[in-house]
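Every protein chain except one is present and positioned as in the full complex.
Letters are used for the chains, namely A, B and C, taken in the order the chains are written, and counting of residues starts over at 1 for each.
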Amino acid sequence: LEEALLWEKGKKGRSAFSMPQQDVPEADLDASLLGAAPDFPDLGEVDVVRHYTRLSQWNFGIDTGLYPLGSCTMKYNPKINERLAATPGIASAHPLLPELSPGMLRILFELQQFLAAITGMDAVSLQPAAGAQGELTAMLMFAAYFREQGGQRRRILIPDTAHGTNPASAALCGFKPVPLRSGPDGILDPATVAAEMDEQTAGIMLTNPNTLGLFEENIRAITDIVHGAGGLVYGDGANLNAVMGIVDFKRCGVDAMHLNLHKTFSTPHGGGGPGAGPVCVVKRLEPFLPVPRIVKTAQGYDLHSDAPASIGRMHAFFGNVSVLVRAYGYILSMGPQFLKKASQLAVLNAVYVREQLRDTLELAYDRPSLHESVFSDKRQHAFKVSTLDMAKRLIDHGYHPPTVYFPLVVPGAIMIEPTETECKEDLDRFIAVFKEIAREAETDGERLRQAPTRTKVRRLDETRAARTPCLIG
Amino acid sequence: LEEALLWEKGKKGRSAFSMPQQDVPEADLDASLLGAAPDFPDLGEVDVVRHYTRLSQWNFGIDTGLYPLGSCTMKYNPKINERLAATPGIASAHPLLPELSPGMLRILFELQQFLAAITGMDAVSLQPAAGAQGELTAMLMFAAYFREQGGQRRRILIPDTAHGTNPASAALCGFKPVPLRSGPDGILDPATVAAEMDEQTAGIMLTNPNTLGLFEENIRAITDIVHGAGGLVYGDGANLNAVMGIVDFKRCGVDAMHLNLHKTFSTPHGGGGPGAGPVCVVKRLEPFLPVPRIVKTAQGYDLHSDAPASIGRMHAFFGNVSVLVRAYGYILSMGPQFLKKASQLAVLNAVYVREQLRDTLELAYDRPSLHESVFSDKRQHAFKVSTLDMAKRLIDHGYHPPTVYFPLVVPGAIMIEPTETECKEDLDRFIAVFKEIAREAETDGERLRQAPTRTKVRRLDETRAARTPCLIG
Amino acid sequence: MRYLPHTPDEIEQMLAAVGKRQLDELFAHIPEDCRYRGDIDLPDQLSEWDLLRRFQDLGPQLSLASARAVLVGGGSYYHFVPEIVRSLAGRSEFVTAYTPYQPEMAQGTLQAIFEYQTLTARLLGMEVANASIYDGASALAEALLMALRLARKKRTVAVSAAIHPHYRQVVRTYLEPGGFRIIELPLDETGRTDLTSLPPPDELAAVALQSPNFFGVIEDMVDAAPTVHDAGALLVTCFTEPFAYGLLRSPGSCGADIVCGEGQSFGIAPSLGGAGLGMFACRMEHVRNMPGRVVGETVDLDGKRGFVLTLSTREQHIRREKATSNICSNQGLCALTAAVYMASLGGTGLRRLAKLNYDKAAYLKNGLLASGARLLYRGPTFNEFAVRMPAGFKEQRRRLMERGIVAGLPLDGFDPALQDAYLFCVTETVSRSIIDELCKEVQS
Partner (left out) sequence: MRYLPHTPDEIEQMLAAVGKRQLDELFAHIPEDCRYRGDIDLPDQLSEWDLLRRFQDLGPQLSLASARAVLVGGGSYYHFVPEIVRSLAGRSEFVTAYTPYQPEMAQGTLQAIFEYQTLTARLLGMEVANASIYDGASALAEALLMALRLARKKRTVAVSAAIHPHYRQVVRTYLEPGGFRIIELPLDETGRTDLTSLPPPDELAAVALQSPNFFGVIEDMVDAAPTVHDAGALLVTCFTEPFAYGLLRSPGSCGADIVCGEGQSFGIAPSLGGAGLGMFACRMEHVRNMPGRVVGETVDLDGKRGFVLTLSTREQHIRREKATSNICSNQGLCALTAAVYMASLGGTGLRRLAKLNYDKAAYLKNGLLASGARLLYRGPTFNEFAVRMPAGFKEQRRRLMERGIVAGLPLDGFDPALQDAYLFCVTETVSRSIIDELCKEVQS
């Protein structure tokens, strides 16, 4: 069924809002300041309710089914955390009146401690509003560090298995990204790093586990090389869900890393956000963390802004607090034991799917992998069936497709991350469907190329959207 | 997409429940009392969430679209009332500790007053949990009244346009229903009543407006006849939504009536309940109302059970309080002005649909009607298309069908009640679709007979369900 | 008004389309002497915000919300409700749907109710359950009416004195106008119903027991069933706390013919006692005499599984005055809520949680007995029990109340002979430290 756009509905004079009383006299306003009333449609409450109810029905979420988007960690989002975030005392806390909400500062302070404990790092800032802003924060800190060291460095090393936003974040801070090729086994060779690392190079941005789902086993050798040349190591923690309680990032030699609370700590993705991308650092980078910092005092908790080396402020206030609160709830629900268990089962699920599908799809790198595994459409080329076709065909079976065509090092990549919250039956069903699709690819490729057919719209013309952009109605 | 039954899912040992700590010693239990653990499936939280999320997607509600079920008053259910009912102080009130929740008694007392004001009646009981229990309550009061009068009466008059549950409710109280035929104009002729009313007859059960959407214009003459013979008049208030602030039921001569809060007062129907069916009575029936009654005292509100003439208790506690609270919120949101307006617009919408469809469908009675109008499939007989076929075809267009084959006095009845919360565009679209279906009936009847085709299941075999009942899995 | 979408223009257009000039004309045919005079005497319309404030202002009066522990049951129980139950049962597609008369558009409600019926039947050890009726009290009344229908000419039912007093009142209300006779069965010193002097078989249609009964005592249903059947009657059992059957033998396995009761414990807020959930189950052979809605499995035109309301021949619109009862709805959303709750617990979880209720109640019982309380009855109990408290408890209870602990329900309101007797209920919501605090206060 169709649903018109908002402004194709409604009638001037309707309202879905309960207008409060005009209990004060009307005040004059200089005519030169007065604008026309915004050209919004006027809708009744029923109109609004039906509009968004219908829209919601065209969406697929974690609550609808398996969502094995590689590198995105689409795990179940506990409902109780939604309720906690809506607690009146939390929802109504004013950012310029923290003294009236001391409980909030306590939550934030404790969350910082939790994240430090989980990663092994020393200090944390919760300000970054998303993973990419977390990266940016870390890069700003690197820049500030070298500024303070007296020698600004301009280059930074970024392997081809790093997350897509890494180069852009580095570039924003004046670093020139130097791409590094990963080895034939999908992980980075220390020699490659040694060849590029020098006194002009700020360091390296490493995603570990990397976007192939592989642990960078040479990380200690690599970080030693970087540190040896006076450089710093940034760790992209987007894949932390694979290694909680298993890997200690400080021991690995990481100096700064960001986390994605909306991945590992199960806050909902909301169709694109809000997320949260806290940054964890080692002691020597602590002075550069954003202000204000939350400190514990004899009386309770307080804000501390007197930090001359700090990069400054990353967010108008304290970051995406409503997201932070959910992550805090999640960590407390899991405790140390079940966080580790979550990582173990996330890896078990991924490895299980890899083993069951290895005869069906071409495995990109056949070596021990963690929370996700990357395949390609190599075997389907003969039938003129692509990764995209298989992905779209999964939709007809009620599954969200895996991440496709990423990472770029694997042509036609299919990147499957089931996460730990999926049960065996559901994985078995998904595997069976994928096998069936692969068989279909051999016998009835056209069916795949026409997929999806059961959705509200068929394949959309993305080229047209980009060539002649229509961005508002 | 399919969704298995609960017990076709899950795995022993899973749980979606956060088990509290065993903080006390285990206690022994006599083995002879111990049962086997219930044979329920064990599911994880994700399983449960996905199961019911998917089930919900197979349902059509008011929030999904137009739901013009005649006699059911499917109007929009305001979301704010859901929140009010969930207020912790309300949700946690214990029925045997009302002294700890005096605010609750105040709400109930005020709601009684509101309902009395709206109907024009004198006293109210909120205990009945549904319309049918409200009818039963009134009939029990009639029986008690005549018992007290010293002469039990056995007969009760019920017109063929009354609601379906009326005869059963009367029979439960020992009354023998005497059916009355409505006149050729769809309303009751006083002469018909006079012919059957006598000193053995307890009175009459009148639905007004009746189930044809017509106002019983002779009601004063009818109630005079009944009262003249010492009888009582029961008014079924299921259709109150047509006449709030317009009709005074006490002036009409009604002695007792029930209301459906889930219809007129917009509490959600919940797929079949819970509803609420308060009973409003005139002074002389007040002594027979169920106990406990809520009374106002100098200190606040109290319960009063010392009422020797009372029929007794209808509900373990106070009725469906969580429903009552929503109705209380609705009435306060509307105020006297908008309640009346709601009735006016409900009638306007119904009459508008009637006039737009009068050339398409056969109008059962062509006379002034109120909140609903009744058509038939007479004109479609020629094409071998029935009411059912047209109803099912509406589903393919995203509409819930009207009430069909009721009332029984109209063969192939199609009973349309749009309610006041539908806007003109939506009604126009519905009308256009119905006209198109009528055209289709002439040219492509098979398409209608095959409808619906866009739903999860096609037409279901109801005969098989009844002949070989499979009621549990 | 945000719920009324009509603009003045539209009202005019629509009036024109139906040949009227004013809204009032739509009602011109209503006789003058039926008309409402003046405006309805109601408070003025409140905005959404004023309405919220009004409820918040009631807040301070609504004190149970902030209690630390309420050790009171008596037909309405405090249990933990997982947030998923609230959020799933609150989905608007469930909440705003009507009775599933058009099954193709209501497979969600229908499958959920079919599953509810199944879980209910399994819990109670019965062959079939209906889609629910109003509450535990009316369920019992309907069960007895059903037994009387089945027994045809017999006109007497015997009801245990340990059935919840309010339930017995409702039974009386329902049965009296039909002229049926209700006999009350006394209790023995263990608090169980004494079945030694039942009326003669040609009169007695049914015997009704509650287990655990109002005083918390678990009836001996294994013994009761043959006794009742030997007396030519059907055994009707009811309950107020369905959690008991997570631990105890199910009534069906003990031989009950009709089982009914209140399901509020399964995820439904107390809300001053409503909306609740009348659970109702019986043996398959009696299904066509069962009151209330029922959902059945069937197939569609393609042979695909689907669900419909069924056995409606029992209902009102077909048989009218001969219907099995006048009930034509169910507590749909409450049944759905209970199903989500039961699904969340699972069999393993329900057993564990029921056991925890039992253990905690036993812990308090032992604590109180050690502090000078005496049992009212010595029969076995589940999560409720009745005790006579030592002198001074009234004042102790007041002090505990000030500290947010509601310590038991005084029973003298039900029976003046029960002076100093209190009914205590302990669920999983009561922590050991609360129980210890309570016992310490009683010892003081």
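The working rule: contacts are C-beta pairs under 8 Å (C-beta built on N, C-alpha and C of every residue); 3 or more make two chains touch, one makes a residue touch a chain.
The structure displayed is predicted, hence computed values, not measured ones.
Colleague: Quick one: which shown chains sit in contact with the chain that's not drawn?
Modeller: Visible chains that the missing one touches: A, B, C.
Colleague: For the chain left off this view, which of A:19, A:195 or A:432 is in contact with it?
Modeller: That would be A:19, which touches the missing chain.
Colleague: Give me the chain C residues in contact with the hidden chain, please.
Modeller: Touch with the absent chain occurs at residues 48-49, 80, 82-83, 87, 92, 429.
Colleague: Given the full complex, what residues of chain B touch the hidden partner chain?
Modeller: 11-21, 44-47, 49, 53, 78-80, 82-83
One rule holds in what follows: only the chains that are shown with their structure count from here on.
Colleague: Skim through the chains and flag the pair connected by the most C-beta pairs in contact.
Modeller: B-C
Colleague: Per the centroid of Cα atoms for each chain, what is the distance between chain A and chain C, given in Å?
Modeller: The computed centroid separation for chain A versus chain C comes out at 46 Å.
Colleague: Let me have the rounded angstrom distance from the C-alpha centre of chain B over to the C-alpha centre of chain C, please.
Modeller: Distance between chain centres, rounded to whole Å: 20 Å.
Colleague: Can you list every residue of chain C that touches 2 or more other chains, as numbers and ranges?
Modeller: 3-5, 10, 48, 82, 84, 92
Colleague: Which chain A residues sit where two or more other chains touch them?
Modeller: As it turns out, chain A has residues touching two or more other chains at 11, 14, 44-47, 49, 53, 78-79.
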